[in-house]
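First the structure, then my questions, so here it is.
In this view, the complex is presented without one of its protein chains, the others remaining in place.
Chain nomenclature is as follows: A, B and C, assigned in order of appearance, with residue numbering initiated at 1 for each chain independently.
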Amino acid sequence: MNANSMGRLFTFTTWGESHGPAIGCVVDGCPPRMALSEEDIQPWLDRRRPGRNDQVSPRNEADAVKILSGVFEGRTTGHPIALIMENTNQRSTDYQAMRDVFRPGHADATHHVKYGHRDPRGGGRSSARETAARVAAGAVALRVLAHFPETREARIRGGLIALGGVRADVAEWDDGAIDGNPFFCPDAGAVDAMRAEVARAREAGDSLGGIVEVRVTGVPAGLGEPMYDKLDGRIGAAFLGLNAVKGVEIGAGFGAAGMRGSENNDAMRRPESGALGDAFLTNHAGGILGGITTGADIVARCAFKPTPSIALEQRTVDRDFGAFALCRYWKR
Amino acid sequence: MNANSMGRLFTFTTWGESHGPAIGCVVDGCPPRMALSEEDIQPWLDRRRPGRNDQVSPRNEADAVKILSGVFEGRTTGHPIALIMENTNQRSTDYQAMRDVFRPGHADATHHVKYGHRDPRGGGRSSARETAARVAAGAVALRVLAHFPETREARIRGGLIALGGVRADVAEWDDGAIDGNPFFCPDAGAVDAMRAEVARAREAGDSLGGIVEVRVTGVPAGLGEPMYDKLDGRIGAAFLGLNAVKGVEIGAGFGAAGMRGSENNDAMRRPESGALGDAFLTNHAGGILGGITTGADIVARCAFKPTPSIALEQRTVDRDFGAFALCRYWKR
Amino acid sequence: MNANSMGRLFTFTTWGESHGPAIGCVVDGCPPRMALSEEDIQPWLDRRRPGRNDQVSPRNEADAVKILSGVFEGRTTGHPIALIMENTNQRSTDYQAMRDVFRPGHADATHHVKYGHRDPRGGGRSSARETAARVAAGAVALRVLAHFPETREARIRGGLIALGGVRADVAEWDDGAIDGNPFFCPDAGAVDAMRAEVARAREAGDSLGGIVEVRVTGVPAGLGEPMYDKLDGRIGAAFLGLNAVKGVEIGAGFGAAGMRGSENNDAMRRPESGALGDAFLTNHAGGILGGITTGADIVARCAFKPTPSIALEQRTVDRDFGAFALCRYWKR
Partner (left out) sequence: MNANSMGRLFTFTTWGESHGPAIGCVVDGCPPRMALSEEDIQPWLDRRRPGRNDQVSPRNEADAVKILSGVFEGRTTGHPIALIMENTNQRSTDYQAMRDVFRPGHADATHHVKYGHRDPRGGGRSSARETAARVAAGAVALRVLAHFPETREARIRGGLIALGGVRADVAEWDDGAIDGNPFFCPDAGAVDAMRAEVARAREAGDSLGGIVEVRVTGVPAGLGEPMYDKLDGRIGAAFLGLNAVKGVEIGAGFGAAGMRGSENNDAMRRPESGALGDAFLTNHAGGILGGITTGADIVARCAFKPTPSIALEQRTVDRDFGAFALCRYWKR
């Protein structure tokens, strides 16, 4: 399996550059006879889309997904599902200026060393646009979870819990708040501060990092593998497979390193429901022990560095390693 | 590939339980004609061994490694290398008391749910003893790095930079200090405080977590893959594949989330050496951009939760989910 | 990796049904900076196309291939190459009659058992049309061979050496003859007999099997792996992965079973070229010893059963296992 594929039984392979004719993915390993249509996928792409609000980059991407295979009369066949999204805006002139320099914080230089070239069109393959293909595959994965009785109750949601210097209060996590603000922040009380933080950064021609927390409820106990294929290892690799992610935590995460055993251990009591997941008095483990789910909520976080594309001038070099001062990505 | 194997071209598969007759691994993908003997591996096992000093658990493990295949007249053949370490202490009576309860913070309960049983002998497969097999495989991997001109200069070392409430000063990192103290701490100035911290925890019948930092110098630029097989993803999965690890960071890690782009971006200048790795003025990226090495030092950290085996009483349940108060693992 | 992918370093994943909107594949693992365009692929698709001559099924498939990713300004980027071929004829009414019966010799029944349904549109995923995606991926693979100096001289060609009761004389193998007849037969002297054999079978409303031989010259010695990943094993799996293939041979194949060692062993002499491949006095090994290439020609054969779609009536059952007499696929 190459670098553009993920998964073992349920797998997907993505392809496409930000400024080529289209991007897409092939999803394999779906059960047959599962209801699936573009309507199951499109809402997630719409939700992902930049330009959906005034807080993020305004480039418009229509992202209309089409299913080209693997579905017959509204049901999956068990064969690979090809998904395609045409790129409506393929102009790459705006990126020409960057063609010959290595943008600090970008993968330009490492791609240049590895591949002997790089696609200057908006980052090419390493553009964030590639995540649209992941989102499409993820939407199919959600349908698979819903298809099996054992995982039907699983519910996954993610929220932005830190943006620059602003931290949300995770104790105030409210699922309902997430879609009510442009930051997908689960703590409505932090939204105004986030808005101000973005305004300040934008005013300064600068960018912000952030932390995303993902919570999964309704996961059966006993999923995952031990040793080299632990569920936390898979989550970690998936998060670190996203551009700009520099850190991953499960449950108490780095905080656990500062606790004592008596504090960090999740004590157990007899669960009235009889389910292991309900036995724990706390959830420092983040729902995973020994790589295997406990049935308690899976809690994971990842840290995104600030986007490297800023308006401030930065020192860099060109492809021949001559000194060079890189001008602004965008105008303040 | 199952959960007990790691790697794609260079692979290893580990086997064995802490109280079975032996543990071992099969290492595959080594180049042929590479010098290799037990002497290349044994020192790393000796260094790993618990009971090597008075600061950690006193169980004695001889860990004498034997090469059973893949080496002929002192050189690798290119075929699989079987390594075996006999378990000299297979008594498991001391663990009988724990047989019927789920130890808080351990994987007992999740293993019970997944496998319908668990090996009560010191954690069986999920014992930390399994890491001896990883260490042996890692010692072979070091020989492979030394075998190829491109990676001959690579040097990997790790140090404990936080233990309980004590943090080392990473600015004081001194490779030479690491083996000079029982904590493998690179900051000699922090060792006394660590010793005191351990004494306090032990006095309290409790345990401590910690943070390990790994630094790799001399890595060529251009190694690794983009997308779903990023080098950071592999490092993250490897770290999270260790028991008790709850968090992973690359470079600035979670700290990057609080920086602005202008601060976090590693500016570049013309490198006198001509090597990309020398072009960066800072190394917030931790040596990896877009999943591919920059040639600067790889810097990664992982957070270990405190060992769950403590002398303090904890609430837990037995296998039938009846309420139960678990007594001490060890006596103060 | 799922059932629709092949390869380890160079991989491809195919998707699409014979009567869906399109078929295609994603090719990954190509070196960067390799010249590639649709013109490298299209001729192979044209060559494969049914209806290209009067000897095979007349369904017209335009098979115009488009590259959607992985190529920038005429060169590969090192990222996945998505290829798509639209299906110009998606009508499936002609297959409606077969919807409810299991066609003898087809995979209808096994697909029904495995997937709980089957796509009646011309075999759906298991249609021979899927091989167009393999051909496209193969055309890219040929470019990869041509890209590297070590494999630049490799030349692969296949020919039909048996059709029904007619056997070509392989001693008369002439590469130039292959494209000069509708059967891709390398022995021009057998073509008339093959034509007559087809006429007889068609007259009878029946179908014919055949044997294809593939020869590869210019392969370096030392390629392949031993044990469970032998090159012959990969060739065998690839051939048996084609619909209707029921047998595979390497070199002397089944004939070797009847030889004595003194006869089958390929004796060696000092090669004037200094190349191992030139040392062998015979090539019963078919260019592979111990799973690894000798440098002599790779010679492999596969046996195709007759296409099961015939005009003669056959006994079969419907999906409810009621008795049923299946009428003709096509009219004499």
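We take it that a residue touches a chain if its C-beta (ideal position, glycine included) is under 8 Å from a C-beta of that chain, and two chains touch if they have at least 3 such contacts.
For clarity, every value in this text was computed on a predicted model and none was experimentally measured.
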Sole residue of C:44, C:72, C:183 or C:304 that reaches the chain not shown, by the stated touch rule: C:304
Where the missing chain touches subunit B, by residue: 1-5, 9, 11, 13-17, 20-24, 26, 28-29, 32-33, 66, 68-70, 72, 75, 77-82, 84, 114-117, 119, 121, 124-125
Contact set of subunit C toward the excluded chain (per top definition): 2-6, 14, 102, 104-107, 109-111, 113-114, 125-126, 130, 162, 164-165, 201, 204, 206-211, 221-222, 224-230, 232-241, 243, 245-254, 256-271, 274, 276, 279, 281, 284-286, 288-295, 303-310, 312, 314-317, 321-323
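Please note the rule applied: only the chains that are shown with their structure count from here on.
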Rounded Å distance between subunit A and subunit B, as computed from the means of their C-alpha atoms: 27
Between subunit A and subunit C, centroid-to-centroid distance (C-alpha), Å: 40
Multi-partner residues of subunit B (each touching 2 or more other chains): 226
